[in-house]
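Yeah, one chain of the complex is gone here, protein chain that is, but the others are all in their spots.
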Amino acid sequence: MKAHTEYLTFKTEEKVEFVRITEKVAGVVAKSGVKEGFALVNPMHITAAVIVNDNEGGLIQDYIRTLQKLVPYDAKYAHNVGEDNAAAHIWRQLMAHQVVLPITDGKLDFGTWEQVFYCEFDGQRTKRVLVKVIGE
Amino acid sequence: MKAHTEYLTFKTEEKVEFVRITEKVAGVVAKSGVKEGFALVNPMHITAAVIVNDNEGGLIQDYIRTLQKLVPYDAKYAHNVGEDNAAAHIWRQLMAHQVVLPITDGKLDFGTWEQVFYCEFDGQRTKRVLVKVIGE
Partner (left out) sequence: MKAHTEYLTFKTEEKVEFVRITEKVAGVVAKSGVKEGFALVNPMHITAAVIVNDNEGGLIQDYIRTLQKLVPYDAKYAHNVGEDNAAAHIWRQLMAHQVVLPITDGKLDFGTWEQVFYCEFDGQRTKRVLVKVIGE
C-alpha cells in the first residue's frame, strides 16, 4: 500500500468564500502514484468545509444565502464571547465538512459535474487542508 | 491491497425519491473479495446523496418535509436560470452526500438498523452511483 500526504494552504480575501480546488487535489493524486484507492480531503480548521458540488456561481450564492438564513452569522451564540465565528463552526457541519474521493486508473473517478471546493467560513487568515491518498 | 469498483444506475419515477440499496452495496462488497476494508458509496451526480439511516417510510417523509421546510424547492435561487434544481444541490449537502462503510469478515459491519439509501433529489433521469471497495 502507498500513502502520500500534502497540506494545501489558503488565505481567502473574503470572510466567506468558495475556492475550487479540483486540479490541486488531482495534482496530489497524480504525485502519489496511486492507481486504485481513496483521497481524503479534510480541512484542518473547524470553521471550513470541503465539498463536492457544481462549479456555478449562482449556486454558490444560493449556498451562502441558505446558510445565512438558517444560521445567521450575526445572531447571538454562546460561543461568541471573544469570538464571532460560531455560525462558521455550524455551517461547516451543515455542509458536511470533508470528502473521500475515489481514485480509479490513477485519476479522480468523477461524474461530469463533480468539482471539489474549499468552503471558507471564517477566512482572511491562513488555513490548511490535508489531502491524504492511500491505495496502490 | 485489493480494489473493486462498480457503478450502480438509477432512474427514479419521482423527482424526489429514496431507494434502499443495502443489498446492492453488499453484493459489490461480496464480489470484491475484500475481507477487511472500506466501501465508498458516492453519487456521481451532485443533486443526489447516499446516506445510512432507518428503513421506515414515515421517517423518509419526515426527511423530505424537513428539507422542503428549510430549503423550499420552488423558492427563488440564483442557480435557477434555465435550471430548477438549486434546492436539490443544497439538500444533498444538508443530508451529507456520501458514506464510507466498514467491511469486517467480508461483510458490511453494520448495527441492527443501519440501511443504505440512495436519495434522489432531481430524478426521472439516469444517474450513477460509484461503489468502490479497497482492502484485503
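Think of it as A and B in the order they're written, each chain with its own count starting at 1.
Here, a contact is a pair of C-beta atoms (placed from the backbone, for glycine too) under 8 Å apart; a residue touches a chain by one contact, two chains touch by 3 or more.
This is a predicted model, so every value here is computed, not measured.
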{"item": "Residue of B:16, B:29 or B:51 in touch with the missing chain, whole complex considered", "value": "B:51"}
{"item": "From A:29, A:59 or A:90, residue that would touch the chain that is not displayed", "value": "A:90"}
{"item": "Contacts of chain A with the absent chain, listed as residue ranges", "value": "1, 3, 5, 38, 40, 42-46, 70-71, 77-81, 86, 89-90, 92-94, 96-98, 100, 128, 130, 132, 134"}
{"item": "Touch list for chain B against the chain that is not drawn", "value": "1, 36-38, 51-54, 56-59, 61-63, 65-66, 70, 94-96, 99-102, 104, 109-111, 113-114, 134-136"}
